[in-house]
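As you look at this complex, bear in mind that one protein chain is not there, while each of the others sits in place.
Then we have chain A:
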């Protein structure tokens, strides 16, 4: 089949433990196969992590913005392309087949990350993610359906998930979302220009 597809999306913590994962193919049929995959992916990408942390230390004051700016990394592993990005104590991964267009997969990861950042009001860390696990799970549900990419625009994804919390008295309309995103991006550009 020629359609772009995603094999899994993983959200792990800084020890490689699951926060939330979603698999869309039978490549890893059992839970232990999934765990083994997560473990090796986590281990394999550790080296980059060390460098990220060094960089974060340097930018102590603005580390949050740097994290948003931190570009997705990529590697080939067991005939799969893995796009990944680390934020505080969270590790995000998107896996696709080795024939997949890397940039499509990276768009999925970016959409997931930005949507989570919006929904968690930029407090992207493990504790916040666990406390709002429902939002994370809904987010995953809105990005990919059975391997097929549903939506990659973070503000649209967050908007769909946020209808959930409308009546919790925290209006998060599409406008406010795109504004939030714009503000975040503007901060970011400025900090990078310094």
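In this text, a contact is a pair of C-beta atoms (placed from the backbone, for glycine too) under 8 Å apart; a residue touches a chain by one contact, two chains touch by 3 or more; residues count from 1.
Everything that follows uses one rule, which is that contacts and distances are computed from a predicted model.
With the options "Immediate early response 2", "Protein YIPF3", "Coatomer subunit gamma" or "RecA family profile 1 domain-containing protein" in hand, the undepicted chain maps to the protein name "Coatomer subunit gamma" (source: UniProt).
In the complete complex, the residue from A:87, A:115 or A:138 that touches the missing chain is A:138.
Against the chain not shown here, chain A presents residues 1-4, 18, 20-21, 31, 34-35, 44, 47-48, 51, 71-76, 79, 83, 101-104, 106-107, 119-121, 123, 127-128, 130-135, 137-138, 141, 145-146, 148-152, 160, 163-168, 170.
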